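The structure under discussion is supplied below as structure tokens; questions concerning it will follow.
Removed: one protein chain of the complex. Kept in place: all other protein chains.
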Amino acid sequence: MTYQPGWHFLQVPGPSNVPQRVMRAVDMPTIDHRGPEFAKMTLGLFDGLKRLFKTSTGEVVIYASSGSGAWEAAIENALSAGDKVLMFETGQFATLWHQMAGRLGLDAEFVPGDWRHPIDPSIVEARLSEDRAHKIKAVMVVHNETSTGVMSDIVAIRKAIDAAHHPAMFMVDTVSSLASIDYRHDEWGVDVTVAGSQKGLMLPPGLGFNAISKKALAAAEKSGGRRSYFSWADQLAQNRDGFFPQTPATNILYGLRESLKMLDEEGLENVFARHIRHGEATRRAVKAWGLELQCVDPAACSPTVTTIRVPAGQDADAFRATVLEHFNMSLGAGLGKVKGQVFRIGHLGDFNDLMLAGALSGVQMGLGVHGIPYNDDGVNVALAYLGNAAKSAGKPLAYA
Amino acid sequence: MTYQPGWHFLQVPGPSNVPQRVMRAVDMPTIDHRGPEFAKMTLGLFDGLKRLFKTSTGEVVIYASSGSGAWEAAIENALSAGDKVLMFETGQFATLWHQMAGRLGLDAEFVPGDWRHPIDPSIVEARLSEDRAHKIKAVMVVHNETSTGVMSDIVAIRKAIDAAHHPAMFMVDTVSSLASIDYRHDEWGVDVTVAGSQKGLMLPPGLGFNAISKKALAAAEKSGGRRSYFSWADQLAQNRDGFFPQTPATNILYGLRESLKMLDEEGLENVFARHIRHGEATRRAVKAWGLELQCVDPAACSPTVTTIRVPAGQDADAFRATVLEHFNMSLGAGLGKVKGQVFRIGHLGDFNDLMLAGALSGVQMGLGVHGIPYNDDGVNVALAYLGNAAKSAGKPLAYA
Amino acid sequence: MTYQPGWHFLQVPGPSNVPQRVMRAVDMPTIDHRGPEFAKMTLGLFDGLKRLFKTSTGEVVIYASSGSGAWEAAIENALSAGDKVLMFETGQFATLWHQMAGRLGLDAEFVPGDWRHPIDPSIVEARLSEDRAHKIKAVMVVHNETSTGVMSDIVAIRKAIDAAHHPAMFMVDTVSSLASIDYRHDEWGVDVTVAGSQKGLMLPPGLGFNAISKKALAAAEKSGGRRSYFSWADQLAQNRDGFFPQTPATNILYGLRESLKMLDEEGLENVFARHIRHGEATRRAVKAWGLELQCVDPAACSPTVTTIRVPAGQDADAFRATVLEHFNMSLGAGLGKVKGQVFRIGHLGDFNDLMLAGALSGVQMGLGVHGIPYNDDGVNVALAYLGNAAKSAGKPLAYA
Partner (left out) sequence: MTYQPGWHFLQVPGPSNVPQRVMRAVDMPTIDHRGPEFAKMTLGLFDGLKRLFKTSTGEVVIYASSGSGAWEAAIENALSAGDKVLMFETGQFATLWHQMAGRLGLDAEFVPGDWRHPIDPSIVEARLSEDRAHKIKAVMVVHNETSTGVMSDIVAIRKAIDAAHHPAMFMVDTVSSLASIDYRHDEWGVDVTVAGSQKGLMLPPGLGFNAISKKALAAAEKSGGRRSYFSWADQLAQNRDGFFPQTPATNILYGLRESLKMLDEEGLENVFARHIRHGEATRRAVKAWGLELQCVDPAACSPTVTTIRVPAGQDADAFRATVLEHFNMSLGAGLGKVKGQVFRIGHLGDFNDLMLAGALSGVQMGLGVHGIPYNDDGVNVALAYLGNAAKSAGKPLAYA
């Protein structure tokens, strides 16, 4: 065993860094998940999650699962085998969700995409308008594509659905946006929101979430979906009293209690502004290095993850290995179609200006060590931007 | 907030007490689950789990889920909707698994039981022998019924299946037996073993396991089961290189690495002997108090959990509340049909003689405080038994 | 390495069990001990400690040291080489403090004792009355002798000093009583109280404390004591603003913040009552076993530690080794004059009825395994006492 000194810079776009306060909360004795202390905690968690998803009329359920378990929950509950749904190829996670939909028996249309643009709301409107028989039961989209760093506009898609006067449910994957990027389940008319623990929520992986509208709940009651582990009805019947139908991941729930508190302390608006600032600083560095962003629509570039193309002839995974070995930093790999062509910098969750400066420094030095041509002012441009932001804020941004 | 001093005695039959070493392992920074350090760890975990399940020809998969997720995995992979299966009403967990089987589309025959006896192997043989068309695709049993403290004889059931010359798969829930009670996946001819993290493995809840025979794998390939999150094929394809198809519960995997090491240090045979000793001591105390065991077959009483009937007219849940309030100890509730009639003492996982003495003392004092008639020599009888065991061992049992 | 399962029963009379909440507080990143966050924490600690020592007119200082460092601080600050002081041989810790006094140049009279009785206040009065020249500068006593389980009566000694109309300072070691046994620095007219972190305060070892009266502070200003590391003046000059003259043991201070909070939650009166109850239960068990207490004055037997004599011909250390090996429990050794003749059960700090039941069970079984003759109703007698206490309290004692 060889010790690599110092913090490991975990710059994959999730799992994100888990704060010490959260890990110490996780590291408390497991208690009886059928006892009064547990119930008291749990009821507070549901309240906090509703505030986070911004739903007052919906419900939130928590699974011991990854985010993809929460995808499955959304499908198994709200839909039935054979149902037609509309999905969009924005990147690898959209592709995986589409693949899952097929496996679980849905008739899932997959609107092709180039992995560099957000969903085009006019296509949503066009496809739904064509569907006069209302055979499409759901529009299923990924808010923030973790594989590409491209964010789709949920409000615009909602408007497109409304413009088509179509009753399809609206289902949104917010795995890499919730608690990092503004998101409003009720106001934006979402029926099922899918999320996970290990990104904006600053938790270890192991929890999946659904926020569920009344419309989706009603659909679930009527659907013939085969479901057991992920049954909303089972969850909600027990959640009411603070319990779960299965053994819950109690220790990660302890962490959730703490992370909800921390998000409150920092203030969600400050959290969102911080992520926007870090996304902008990162993209400025990328451009200054002379590298190309995967996201080609400036308005759609993600505040939580930046996907960067390496020059033709370079292997992005070899570059990532160089950075890992020399600088103790994990960058995100290119997935699926863009494997080897891109690397990703996660800048989400428990993160601040100096961590970003360190991460960008690691990329900059890594480019040099690995022999990828670059201009060496990337970090400096980012620092200038962050420094100005701090200066013009007048008061510390951390407490803004 | 009011602090209740001292250790909480967590005597539910799982989650069991998580050792400090395990919790400190869990409490380490989450790493990139696509990186080399992660893969190295994971490959070791699969090796260790195979030794634990005692399978060299089978595979083991790990889910971010509860044990009931692992139930679902067993069903969705090895079986198809419409398949006939044979199940046995040994208690609440058998009932829940049967309920799940129905929901997931199986045609599940449920042999009735009184919750006080183990499965009768002669019924297994009889039912399978009748099934000349071999429509029964699986025999699905619970090894150790956590709700009743009754353990069924897996070897005898295997023999019964063999005696009937029936090709049905054999599926066994070992949620509350694995790593506490002797269990042998290969030798006993089991096709799918189901387990969870939070009992004998001494981990926080959040992981589910399947051990899978070659026969079950072949069945999965042929079956039309709809599966995605719990797909064995997806898991195995990635596990080979040390990875997972979804984001794994990395921090609990750290804990698993440590708990496997600790089981090796103590020695599995010593672990099993310890649980047998604690089961016996507990039952002696129960009899000395003049209370009645739920398990009426002495050969089938569980080494990991003892279910105790309260006298007619008493509410076991009120008794448990008394014990919790006065003695900072959580006892297991009566579940399903026996709610209010029984309470349960878990004596599994990271547990020793003095913890058991403390737990039995809490029950004994609780009986007095709550006003349930009892003879006061229960603890003393248990101590005499445990003391003699220690004395006759010659060397410390902990290091035996 | 061999894993011994379950909790280790740490029944030495300090270090006591550190609660999980405290350890998780300790396990947070060390911060700048010259920064504003540190100062804010520290000022709260001094307030909390003053409430604990029950002083409003005095000062409290905190050292990175053991309790014996705090002894040295008391001597070096309040006294000068050559000063005459009066000390009492109540046991090993009194002996060590006396030895220290000699080494640091004091002229320390040591009133002999048999290690089985508390200090006789009439001797205090007699010796001080004889000292018409007021050469005796201090009366230095141990409140609760951790080696013998004998507690001296501080109020009675104060009265004896007053009765002698003697101006000597009164210095009291409360290492094994503070935060477990009622203690009142101001009301009882104590000039220097000495304490440590690892007993009633439920902290890891590493902090020493002095509570200091105005009279002692004035003495310190005048004394010619050579002091640097332990200088009160240096401490107080910096403490005022929340800082320390040397690098403080920051992480243990985090723990202190938490333990002060927990003592508040439980309520000091409840803490004291709990220790009295556990002392009584332990002594009843000892008598029932037919063993002999080291403390022969029933009114003086300690609520925090019970020292038990083994029968002639038995080696108490061999007995302790048996208990450690067979039952994973550490008992306290006989120290100094009584080495090998006694063992000690600590029942202080973060402790409850069931932990005590487990500890007494370990002693009872250990007696059997080791072959020391005993009556086997010790645990039962203790349980009867504790159970009755719980029952008659009406409400849970833990929240009383």
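In this document, chain identifiers A, B and C correspond to the written order of the chains, with residue numbering beginning at 1 in each.
Here, a contact is a pair of C-beta atoms (placed from the backbone, for glycine too) under 8 Å apart; a residue touches a chain by one contact, two chains touch by 3 or more.
Small disclaimer: the values here were computed from a predicted structure and weren't measured.
The missing chain, though absent from the display, is touched by one residue of A:Lys199, A:Arg227, A:Arg274 or A:Arg309; that residue is A:Arg274. Considering C:Pro248, C:Pro303 or C:Gly366, the position touching the chain not shown turns out to be C:Pro248 (whole complex). Residues of chain A in touch with the missing chain: 1-7, 9, 17, 19, 21, 27, 262-263, 265-266, 271, 274, 325-329, 350-355, 357-359, 361-362, 364-365, 368-369, 376-377, 379-380, 383-384, 386-388, 390-391, 396-399. Summarising the interface, chain B meets the missing chain with residues 20-21, 24-25, 27-29. What chain C contributes to its contact with the hidden chain is residues 8, 10, 12, 14-15, 17-18, 23-24, 26-27, 29-36, 63-69, 71-72, 81, 99-100, 103-105, 196, 198, 204-206, 226-231, 245-252, 324, 330, 333.
Note that only the chains that are shown with their structure count from here on.
Look at where the CA atoms of chain A average out and do the same for chain B: the two points lie 35 Å apart.
Chain A and chain C have CA centres that are 53 Å apart. Chain contacts: chain B has residues 17, 27 touching two or more partner chains.
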